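Only a single protein chain was left out; the remaining protein chains are all shown in position.
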């Protein structure tokens, strides 16, 4: 297990380095002068030159990359020249709100998605299964920005039972959570169903039946434990979509999280904050996937013990 | 075993027909609709602002879906949007599919160091939630249809690469590939005759599902103001515009959303049915 | 052996070694080599059949895959029809390959499911256009199908439309398409039902007789190997431990492993013979990644002594006996007779 953990840690660090590098490369690859892009079409030559110097654009690419890496390590993304504050601390202020939203959505998805998936698999090809499948397909296909708007229309404007925007109370959390959770929940249902159906014909499930175990134990212990292995991996990757979804949901519901800050900063061409937000979300995602990998190793001894 | 040999499932024929039918309607509407119902991106008709569905307009035309905040017919606008959404979806798919399949085939077939490098690249890219990467690049490139295609292709090639790689890995170890090799077949022949054909079905299945995701992503970007510019009203743009008039004109945001969701659902139904039919692992169920 | 010099063998393998890299857990670096084939030598004369037997992990299939070029030899030499295959340039390799073909184990996996029988068989001639001109493909495919006992009118069908035995016949027809001199049969009948297996064995015998083929016949089933082979070599953990004529090996096995292997084969009519003492050896084949020192078989051998842990017994003739890689071969020969 030790070697496995070390390997995953190394890998997470490597992926983070790659993410940082991608941001650097994308910034430099984009046609046009970054300083010019940041300042917008109204900037005059002097402003551009000043910003070029500030960004180190007059240095060689390698020097720029080295400076960039050093800054990232120190969490230094420069001052937000629009908000007159350190970019990273601006972003960090917004993190709790995003985490709160993502966590409640995750919990909601797990609480509803897993049982629905199990029920669909146990009743495969019945009308219950069909109904769940239709629900899941709709959940995956509904644009969340649109769903958010419809929920506002119905529950805030129409029924007037829930607030339409902002934060502060649990009531504020309800609509954004549902909007964010739905696609993730839908995927979870599908994965659980297909994962379970894939293993119920395996030899060890037959063995479990031959051992005289009850159907509940056969499915929930012997089959589920194996089905969870691929589910956990995909859930880890899909969590990225959930994080990405926060950008949209926060915009629709005016939720004061990182996603909304990101969109606002893009509008203000505040690229320090943009980079900091994106890198922070990527970091959260990498950490989640590290956890998922460790969980994966725990679930499947073959992974953990490989090569030990 | 004889039974297994004969197994030629016709699973999900009804779902496949349904999926194709709906998609065909959308495609036809997108291709010929804008000719029948002219849409003028800069036109303004103040008299017809925010008219609800089923209203007769000042010029005598009938607005089945109502009008928007500048008096544009919503139905004409949606037909135009269908054209943009589907075009962006297809273009992205072709671009992402070509890049992804090429990289995936190379990685899976040759393996070793090349595979290591390419798949680490994919892993890094997966560390970005793809919509976030798209937002980042789109923010830098600025809104335009071409940029949206580039951005979404960059964000989606990995899916194709993984599928193609998995298939290539599985196929190159199959005995029939070894058999061709012992006949003296070269690398190019093995890839084009044995490995690539094995990739086609799974890639098409993934493409069907993925085009739905791409269309959704395009709408999301446009909704955020990072996709197609306001002059090319994709569904996302229309929904975003309607957001400001929720209290007075619910239809502007709602109806394009339903159209969008219905298309994506149909693509999902079709993709699932194709997967059931062509993915041998699921076929046995 | 005889006074006049015998013709050179069709295939001559000397000290062949094939290994696979072993990777570490943390950084996936190559940290060692798994010796799948650890020095194997044998000859096959034109028109002869060598049976190569062994259990899983013995390396017998790797020997086949190395000879045919699907794996790379680490060292040693493979001389086929006068050409040294391990150092042959790619272009010449294609020429030699024609003479050297293979029949695979799994009749379901070894045929491309997306190609018709005709396409599968004619693929060989697309790669080697000089063997059969394009306008003759159709006729030649039909001839081949007839030769392997299939209906020539089925050339347009796909593999899934055939039974397991029929598919194996298609695989045989494909191997014959380039008119080879040597055909490697890698567990070619193992996946078939007994009743069909006998049909395919008879077909292989007929083809040898009619076309003068030589076979390297690899199998784990000893009675099948005995049935078809002139000579037999027994492999254990990457090495040949005993080799002799079919008759010699099955009546007078010298190596304890061969003795145990023969004893382990269940006899369908045990009441016909005098009660024999069954040798049941314990344990499993050790991992090729971590083979025992000295003699590979010593961990399961009832004869093993101190010296077996130190010295690898050589595959040589002891006294007048056939080659066996055991320090106690002479002793065991006395006990067996």
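Letters A, B and C mark the chains as written, and numbering starts fresh at 1 in each.
As a working rule, a residue touches a chain if its C-beta (ideal position, glycine included) is under 8 Å from a C-beta of that chain, and two chains touch if they have at least 3 such contacts.
The working rule: contacts and distances are computed from a predicted model.
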(request) Between "Dihydroorotate dehydrogenase", "Heme exporter protein B", "NADH-quinone oxidoreductase subunit" or "ABC transporter ATP-binding protein", choose the name on the UniProt record of the chain that's been left out. (result) "ABC transporter ATP-binding protein"
(message) So one chain is hidden, and I want to know which residue out of C:90, C:269 or C:310 touches that hidden chain in the complete assembly.
(response) C:269
(message) Please identify which residue in C:75, C:245 or C:278 touches the non-displayed chain.
(response) C:278
(message) Contact with the hidden chain only, please: which chain A residues?
(response) 125, 201-204, 206-214, 217, 222, 225-226, 229, 299-302, 305
(request) For the chain that got dropped from the picture, name the residues of chain C it touches. (result) 55-56, 163-166, 193-199, 201-202, 205, 220, 222-224, 226-227, 246, 250-251, 260-271, 273, 278, 280-285, 300
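The rule is short, and it goes like this: only the chains that are shown with their structure count from here on.
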(message) On a C-alpha centroid basis, what's the spacing between chain A and chain B, in Å?
(response) 21
(message) Centroid of chain A to centroid of chain C, CA atoms only: how many Å?
(response) 54
(message) Taking the touch rule as given, give the residues of chain A at its contact with chain B in the complex, in rising order.
(response) 11, 14-16, 18-19, 21-23, 26-27, 30, 37, 124, 137-138, 140-147, 149-150, 152-153, 157, 194, 197-198, 201, 237, 240-245, 247-248, 251-252, 262-263, 266-267, 274, 278, 281-282, 285-286, 289
(message) Touching residues of chain B toward chain A in the complex: what are they?
(response) 120-121, 123-133, 135-137, 139-141, 212, 216, 219-220, 223-226, 236, 239-240, 242-243, 246-247, 250, 253-254, 256-257, 260-261, 264-265, 267-269, 272, 281-282, 284-285
(request) Using the touch definition up top, name the residues of chain B that touch chain C in the complex. (result) 1-2, 5-6, 174-176, 178-185, 189, 193-194, 197-198
